[in-house]
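My structure is below; once you've seen it, I'll send some questions.
In this view, the complex is presented without one of its protein chains, the others remaining in place.
Showing chain A:
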């Protein structure tokens, strides 16, 4: 007779894949990959990467993810699977705050992490708006750095973080000749 050929020599390979979701062993690995702030118009306002990523790849990811998130409707859930990551996002007024975490990380606590960051910005700028973040982008970075390091929470206490930032502000010298110089320059 004819030899059994072709059919299903290892046709299970693909089938196996579907078993991975749902019953995969949970690994305690937790990591945030990046955080983005962008406007409803799709303008990137802040980006923080916690895993080395090439500039080209970053741009591609930002573009792609903004598209996905901006297309979502208001009542939809705040989590979505994207590439091999989970994206947690929330919109505050005109700004989207968006974190990409690894599949096993805790979604709700990430959502509150975003909220805490917004609170910190709010407290620092006094009712923060998009313009504050545009004109003081370096401050937005400093506050984020004070709050998160390498994608992990450094301190969740609002007081501690703000104290650190305020101390830094106190350290800076007031530059009297600031304005004059600028006038000359422009």
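Simple rule for what comes next: contacts are C-beta pairs under 8 Å (C-beta built on N, C-alpha and C of every residue); 3 or more make two chains touch, one makes a residue touch a chain; residues count from 1.
The rule is simple: contacts and distances are computed from a predicted model.
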item	value
Complex member absent from the view - protein name from UniProt, among "Transporter", "AP-2 complex subunit alpha", "TXD16 protein" or "Nuclear cap-binding protein subunit 2"	"AP-2 complex subunit alpha"
Interface residues of chain A (partner: the chain not displayed)	1-31, 44, 46-47, 52, 54-55, 59, 73, 75-81, 84, 106-109, 111-113, 115-116, 124-126, 131-132, 134-139, 141-142, 145, 149-150, 152-160, 164, 167-169, 171-175, 178-179, 181-182, 185-186
